[in-house]
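Only one protein chain is missing from this complex, and each of the others stays in its spot.
Now for chain A:
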Amino acid sequence: MEDDMEGIELKPASMRRTFTLRNNVARQAAVNFMPSRKVAHTGTLRSRRANSEHNALLEASMSDAPDAADKQADIIVREMEQHHQLMEDNPLSEELRREALRDLPQGLTMKRNVRAKLSASVSLRSKQRPISVFKRMKYRISFTWKKSRDSFRDFVFSIELWYESIRNIEGHLGSAVGSYFHLLRWLFGLNLLLSILLISFVVVPQALHTGGTNGTSGISFLDFISGTGALEDTPLLYGHYHDGDTGAGPLRYDMAFAYFFTMGCAYLLFFGVLCYRTADSYRRHFIEPAGGGGGGGGGGVRARLAAKLFCGWDFGVASPRAAALAARALAHEFRELLNEQNRKTEAASFWVRLGRRSTNVVITTIVLGLIFGVQYGLWLLLSVDTFTDHREIYISLIITAVAAVCPILLNFIVKLEFYEARTAFYVTLARTWLLDIGTLILLLVFWTRSDMPCWENRVGQEGYRLVMLDIPVSLLLLPAIEFIRGLMFNFNVVKTAPEFNIAYNSLTLIYNQSVLWFGMLFSPLLVVAVTIKFLLLFYVKRESALRACQTGKKVWRAAQAQTVLLMLVTLSLFATLFALGSLFLRSPSPHCGPFRRYASALGVLAEGALRLPERAGLRRALLFVSRPGAVAFALLALCVSVYIVRARSGAQQSMARLLRRMLQLQAKDKDFLLSAIEKVSNGEWLYSPKSEEYGADSHTWKYLHEVRKPSNAGYHFDVSRLSHSFLERPRSYAKENRPNSYQTDKQKSNEDGDTDSSFSWQGSSSYLNQTDAEKR
C-alpha cells in the first residue's frame, strides 16, 4: 500500500485511475450518507454536477458488463428520486425534470434510459391529488408561456437568414467577426419588422388616400439624393400626410391617430427589445464571470495566462489558414504574457502617474472641445445663407465625411494618451458616439428653432440625405480600399494583410441606426431605405471579409465588446426619445403633417384618444403627474433605488467571494477527513499528520507516538489504560500491520520530557518513563 502511494506518479494513467477510483468507491459510500445529500434542493440540480467524485464513481462502474449502463441509470434515478419536487406529476415538475435531465453530464443514450426510468417511476408514485383551480391556472399559464416561447424560438430559427454565410465567415475569421455579422443581421431583422409595421399602417392608407393624383414629374438625380423637389410631396416625408380621416366609405381611419400610435409603438417596441437584450448580454458577460476584468499586477498576468490556455482557442475556426494564423496569434500572446510576467515592472512614481493622468485629462478636454467646435461650425454653416442652391447636399456631405473620418482620427489621438488597450478602445467608442449623437441632436435643435414653415420636412430630408450619402462611402469606398489592400498584400507590396476592422464597422452600424431613429418620425419611408441598405451592406461586407481580410493578430474580446456596442445602441435610442420628446411632442406643427388640427403632437393623445377636455378629473390627475415637481421626485426616487441596488450587489459580491474561499477550505477539510476514513477502513488506525512536521522532541510528537500508540484505535482514550493494563494489550498485531510511513525512523527518545501543561494526566508520564525494552 505504501509503495503504491509513492509510485503512483510513475504508473500509467489507467492504473492511476483505477487506484484513485478504487479508493473513491469507499469514499463514495461515506459521501452518500452525508446529510447534505439528503436535503431536497429547491433550485435546479446544477450544483450537484460540480461533484467530480460523484461522476468519478459513475465512470468507475463503467465496465464491460452488459448491464453496467443499466446499473448506472439506476444509480442516477435513485439519486433523483430523493428530490421530492421532481417526482410529482404536474407540468411544473415536468419542466424541472427536463431541466435536470439536460444538466446531467452523461451521454445521450444514458439520458434516454434515465428519462424512461424516471417517467416510469413517476407514474408509479403519482398520487392524483386534486389540484386547486388557482394552481391549475397558474400551471397552465406558465406552461403556455413556455410553449409559446419555444415555438417562437423555433419560428425565428427556421428563418435562418444567411446562416450558412455567417458560419463560413466565422470559420475563416473567427467568432469575433461573426458577432459583427450577427449584430448586422439582428438589426436588419428588426428594421424589416419596423418597415412592415410602418408601411402597412401609415404609408399604405396615405397612398390610397392620395391615389396618385398628380403624376410625378421626372425626378432628377440630385433630387433623389437630397429628398427635395418632387420628392417633397410623397409619402417619404412628414409633410405629405393627411391630417384628417382617410378611408373609403364607412370605414374611418384617422391618419393622425395612426401616425402617432404606430410611431409610438415602433419606438417603444424597439426600446424594450434593446433594453432586454443589453441587460441580458451584460449579465452574461460582465456579471457572471465573477470579477470580470481581472486585477492588475502579477496575479493578473497569471490569471490571464490560465484563461488564455483554457479559453484561448476559438472552437469555431474551420479553415486551415485561419487555424494556422490563430495558432500563431496564440503563441505570440503567450510570449507577450510571459514577457510581462518576467519584466519587473516598477510601480511608476507618483509624479509620473500624475503626469499621465493630467495628460489624459488635457487630451480629453481637447477632444471634447474639438467635438463642440465641429458642432458649432455646423451650426454656423446651417445658418449661413450664401450659395443657396444645393446647399443641403454640401452640408450633408460634410457631415458624412466627418462621421467617416473621425473614428480614425480619434483612434490616433487615443494612442497619444496613456490608457490600457481595452480602456483606450472604449474611450474611442464613447467619443465617436458622442460626436455622432451630438451632430444629430444639433440638426434637430436647429430645425426646431428655425421658424421655417414645415420644418419637419427638413429634418426628414436631412435624415434621408445622410443615409443616401453614406452609401457610397460604406458600400463602395471602404470595400474598394480593402480590396486594393488585399491585392497589394497578395502581390507582396504591403506587409500586413487588411484586417476586418470590427470597431469601425460596428460604429458605422450604430451611426446608421441612430440616423434612422432620428429621422423615422419625420420620414416613414426612411426605414425601408435603411433596411435595403443593411441588406446590401451584408453582402458587400461578406465578400470583402472573405476575400480580402484575414484574422488579426490581437484576439478580440468579442463577448464584452458586443455588450458595449449594444449598450451604445440602446443609449442612442434613449437620447433620440429624449430629444424628440422634449423638442417635438410639445410644440405645435400647424403648417403640415398629420397633427395640423391639434395643438401639439401630444394633443393626439390628449384630445383625441383620451378626450381630456371632456374628462376634467383625468386631466387634472395627468397634469399633476406631469408637473416638474412630481417628475423630479420620481427621478430622485429612481436614483436612490438604483444606488441601493448597486450597494446591495456590491455587498453580495464580497459575500460571494468570502463564501467561495470558505468553500475551498471546506473542500480541503472534507478531502482530509475522507482520506482519513479511507485509511481507517483499510485498517490503518493511526491519526497521523505528516511526521516531518513535528520535531523529535516536540511534545506533540511524543504524545502521538508514544502515548497514543497505533493499537489504541486512538480516539477512545481512557486514562485507565495507561498505567498497567496497557502492558497486557496485544500489541504485536498492530505493530506488524503498521505501514511503513508511520514507522518511525527517528529514534524513540526515552526521555520523559516535560509534558505540556495541557497534557495534564499524570498517567502519561509514568508510561513515558518506561524504558524502551519494556515498551516493546
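Here is the rule we use: a residue touches a chain if its C-beta (ideal position, glycine included) is under 8 Å from a C-beta of that chain, and two chains touch if they have at least 3 such contacts; residues count from 1.
The criterion applied here is as follows: contacts and distances are computed from a predicted model.
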Protein name, per the UniProt record, of whichever chain is missing from view ("Regulator of G-protein signaling 9a", "Calcium and integrin-binding family member 2", "Glutathione S-transferase" or "Dolichol-phosphate mannosyltransferase subunit 3"): "Calcium and integrin-binding family member 2"
Per the touch definition above, residue among A:A323, A:L409 or A:L475 touching the missing chain: A:A323
Which of A:E170, A:D436 or A:E456 contacts the chain that the document leaves out: A:E170
Among A:C311, A:V493 or A:A616, the residue in touch with the chain that has been omitted: A:C311
Residue of A:A331, A:I408, A:M452 or A:I481 in touch with the missing chain, whole complex considered: A:A331
Residue ranges of chain A at the interface with the undisplayed chain: 13-14, 16-17, 20, 46, 49-50, 52, 55-56, 59, 98, 101-103, 105, 107-109, 111-112, 115, 150, 153-154, 157-158, 167, 170-171, 175, 179, 284-286, 288-292, 294, 299, 301-303, 305-307, 309-320, 322-324, 327-328, 330-331, 334-335, 338, 341, 557-560, 660, 664, 667-668, 671
